[in-house]
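What follows is a structure written as structure tokens; I'll ask about it next.
Apart from one protein chain that is not included, each protein chain of the complex appears where it belongs.
Here the chain labels run A and B in written order, and each chain numbers its own residues starting at 1.
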Amino acid sequence: MVVFDKPKALTNAPFHYCPGCTHGIVHRLVAEVIDEMGIEGETVGIASVGCSVFSYDYFGCDMIQAPHGRAPAVATGVKRSHPDNFVFTYQGDGDLAAIGTAETVHVGTRGENITVIFINNTIYGMTGGQMAPTTLLGQVTTTSPYGRKKEIQGNPIRVVEMLSTLDGTAYAERVAVDCVKNVINAKKAIRKAFEVQKNKLGLSIVEVLSTCPTNWGLSPEKAIEWLRENMMEHYPLGVYKDLTKEAAENE
Amino acid sequence: MSNILLAGFGGQGILFAGKQIVLAGMKLGKNVSWLPSYGPEMRGGTCNCSVIVEDEPIGSPLVTKPDILLAFNTPSFDKFESKVVKGGMLFVDSSLVSKKSERDDIKAYYIPATELADENGLPGMANVIMLGFIVKKTGLFDEEFFKESLNSGIPASKAHLAAANHKALEIGFGYEC
Partner (left out) sequence: MLMKGNEVIGEAAIRAGCRYFFGYPITPQTELAEYLAKKMPKVGGLCLQAESEVAAINMVLGCNASGERAFTSSSSPGVSLKSEGISYIIGSDLPCVIVNVQRGGPGLGGIQPAQSDYLQATKALGHGDQHFIVLAPAYVQEIATLMGEAFDLADIYRTPVMLLADGALGQMMEPVDFEAKKQRTLPEKTWAACGHGNKREHNVVNSLYISPEVLEQTVLARFERYKLIEEKEVMYDGYMTEDADICIVSYGITARIAKTAVKAAREKGIKAGLFRPITLWPYPKKQLSALADKVKKFLVVEMNMGQMVDDVKVATDCRRPVEFFGRTGGIIPTPDEILAKIEEMNGGAD
């Protein structure tokens, strides 16, 4: 009897992610949702630039690799010409909240029926630990070696809060993958985001607080602790927008 | 056949007038081109339009030495009057331009098109009056043919103006100076 297996929506390509990196968990959650909804054949994923660029090799659905920050625009092009397909982007914080801020905001304003999986680990991973738009005040990175100071590098950006103010955003939730309970909740959120897309309600985004043990210079275990102790205060978990709920309450 | 330059202010119907000449030329199986100046001004700025009606395929679409010049304001008169080719024709809206050409190698016509339009309850149709006058004086097109052509050139949204356009054209055909 098989009690634990790889989701069908993941290929057999071995992940290249560092030990303790939570990309693997999130990939799995997305793939499980695709399996459960039986939509792999209709799904197109958009890989972004950063560590997760190789997600095009890991997800079994059709995949397109977008230029840095432009995944939401690429997704728009796919979704508008294939409105019945499921289209998701998988983006890190530098990609989504720095170079791709305009593209991100405007899929919200237009209410594009796509799902954005947003990995927030407060750092640029692939290029080796530089400051991200989400890097916390005081956090040391290779480009904020004295700690991020708001007077110099500005403040960390809260993405789901910002996107929840947009009329075209149907669903925005921040989750974490630091413990079993939160991982289960994260999967629920991702499932809900895809359901929102299925019902054509508008943009759905799930921000996932994630770790980067390598560039944080911590062990995987310590990294999880650091996430809980530092990130959750600035980036509180929770649902920031839910049109399905509002709709239900109105009825 | 003709290199025509129409020039004036934006909003005077310069581009529309040019287009009517081109449409009529096209119906006669001529080669035609229409090239507007374009700029940041939407209304009130200077505006001109190069129109060519030719038997041969058209090379340069830009009219720098017009056979026919229509000057709808003083800046256009100042800028282009000297560019008209020898033996060419100059048409001036004398309601708006008080100057006269001193050249004796071109034919110059002065028609108070804007006043005529206002007097006849055709505000904004000085361009069509001028068209009528030009068609008659140049012999570019048969008058009846041009009237028909103008009819088909009026967009559906302006169909109610057909009668007014005809009236304006007739005034142009009949004007003597």
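The criterion applied here is as follows: a contact is a pair of C-beta atoms (placed from the backbone, for glycine too) under 8 Å apart; a residue touches a chain by one contact, two chains touch by 3 or more.
It should be emphasised that the depicted structure is a prediction, and the values quoted were computed from it without experimental measurement.
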item	value
Per the touch definition above, residue among A:Cys21, A:Cys51, A:Ala73 or A:Leu163 touching the missing chain	A:Ala73
Absent-chain contact - pick from A:Ala102, A:Ile184 or A:Ala247	A:Ala102
On chain A, residues whose C-beta touches the chain left out of the figure	11, 40-44, 46-47, 53-54, 56-57, 59-67, 70, 73-82, 85, 102-103, 105-106
Residue ranges of chain B at the interface with the undisplayed chain	19, 22-23, 26, 31-36, 38-40, 58-62, 64-65
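The criterion applied here is as follows: only the chains that are shown with their structure count from here on.
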item	value
Averaged-CA centre spacing for the pair chain B and chain A, given as whole angstrom	62
